[in-house]
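Written out below as structure tokens is the structure these notes cover.
All protein chains of the complex are present and in place, except for one that has been dropped.
The first chain written gets the first letter, and so on, giving A and B; residue counts start at 1 in each chain.
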Amino acid sequence: MIIIGNIFILIGTAFLCLGALGLVRMPDVYNRIQAGTKATTLGALSVLLGVAFHHPDWLPKILLIALFILLTSPVASSTIARAANRAGLRPFTIPTNVSEEK
Amino acid sequence: MLFWVALISVVVMLGAAFAVLFLENYLAATAAISVVSLALSVLFFVLQAPDVALTEAAVGAGISSVILALTLRRVGLWRIETHKDKQ
Partner (left out) sequence: MNLREISSLVFIVWLGLLLGAVLKIVAYDNILTGGVGTYILTHAAPELGAENIVTSVLLAYRGLDTLGELTVLFVAITAAGLVLGQRRTDAPSDSDAGFILRTAANLLFPFLIILGTYILLQGHFSPGGVFQGGAILAAAFFVPILASPASPLHHRVSRLVEGLVVATFMIICLLALFSDDAFLALLLGKGSVSQLFSAYSLPLLHIVIGFQIGTAFAGILARLQETEASD
């Protein structure tokens, strides 16, 4: 039981580290929002699952916290993206020369 | 063991305080203030004071940053530059 919990916590921290790395290294606001939301939500939920394996009698509280994170994290990311769009930030593009290939 | 949690939270708090003073964008500095409150709340929890930790998390990260952001909006320092053709 405890070993499965530890594996889940390790997976969760790996995803959180990758999310933080993506937050630093991505070139654009929209890419950073994606890295900061998807990876960190999954990492947080996995850590909570690992803790649930360690302490099985905390399961209702952990379920409520996981539900709360699952509800508010995507809403926050969509609101930030909408605010960035209304402020006038355009997505990061790399120009491709399509006409030369024909 | 708890010493390392306290040390990490102290380092995060100092780094965020550094960022508050040296960031150009005022809205980003407001976000850094809420990071300081978060790290302080963790430090309070390590020091065995759950009431104060709960209050610091609720007031510092919730109410205080919102008041600061709304004040920035009132004063007029909240606009960012628009990047029209950023490649």
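Odds and ends about this structure:
Here, contacts are C-beta pairs under 8 Å (C-beta built on N, C-alpha and C of every residue); 3 or more make two chains touch, one makes a residue touch a chain.
The shown structure was predicted, so the numbers you read here are calculated from the model rather than taken from an experiment.
Shown as candidates are A:1, A:24, A:71 or A:94; the residue that touches the absent chain is A:71.
For chain A, the residues touching the chain absent from view are 71-72, 75, 78-79, 82.
On the side of chain B, touch with the chain left out of the figure occurs at residues 2-3, 6-7, 10, 13-14, 17-18, 21-22, 43, 46-52, 54-55, 58-59, 62-63, 66-67, 70-71, 73-76, 78.
Convention: only the chains that are shown with their structure count from here on.
For the pair chain A and chain B, the distance between mean C-alpha positions equals 20 Å.
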